[in-house]
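For this depiction, one protein chain was excluded, whereas all remaining protein chains were kept in their positions.
Right after this comes subunit A.
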Amino acid sequence: MEGSVAYDNDLNLKATELRLGLPGTHEEQQAVSSSTVRNNKRPNGESDARNETAPPPKAQIVGWPPIRSYRKNNSQPKKTESEGVGIYIKVSMDGAPYLRKIDLKVYSGYPELLQAVENMFKFTIGEYSEREGYKGSDYAPTYEDKDGDWMLVGDVPWEMFITSCKRLRIMKGSEARGLGCGV
């Protein structure tokens, strides 16, 4: 749209601009943020050098919109995926009479998830270590991933886990110990 025209005016915004996007992306940003009003809403009024130029592209203006830096740096961007839908998965525990369901989205990481599962089934999972799985108890939390394989909970980053986990199974006894060792 405005391209380089906006930069040839007295305001010389470019010299003082603080880039908000990655270098080289500003053309892209202008195309993306194409609000319809930009096209024909030139400022009217008395002749003034300013009026003859297009309004500066909004992504480029230093200090605009006037929001405190702290707020700008610390507000999370809007999430684009649908917020209302949870990721419900079945949770089974060896020896338990029935299964439960939980919403993985509610938890922010493994500790909360495991705590919740512990509470749900009234048991304790051991300490996780990369080398030896869950030590200190007869249980091991496992999950079925998209490929149909049974994996130990905790190996992959959380975000990856919640997208690939199809169901959860708390293994017990010798089967659990077998999974945790020598992998």
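Brief remarks follow.
The criterion applied here is as follows: a contact is a pair of C-beta atoms (placed from the backbone, for glycine too) under 8 Å apart; a residue touches a chain by one contact, two chains touch by 3 or more; residues count from 1.
The rule is short, and it goes like this: contacts and distances are computed from a predicted model.
Within the choices "Proteasome subunit beta", "Adaptor related protein complex 5 subunit sigma 1", "F-box domain-containing protein" or "SAMM50 sorting and assembly machinery component", the name that UniProt assigns to the complex's undisplayed chain is "F-box domain-containing protein". The missing chain lies against subunit A, touching residues 10-11, 13, 15-16, 18, 20, 33-35, 37, 41, 43-46, 48-51, 55-56, 58-59, 61-79, 83-84, 86, 102-103, 105-108, 112, 115-116, 119-120.
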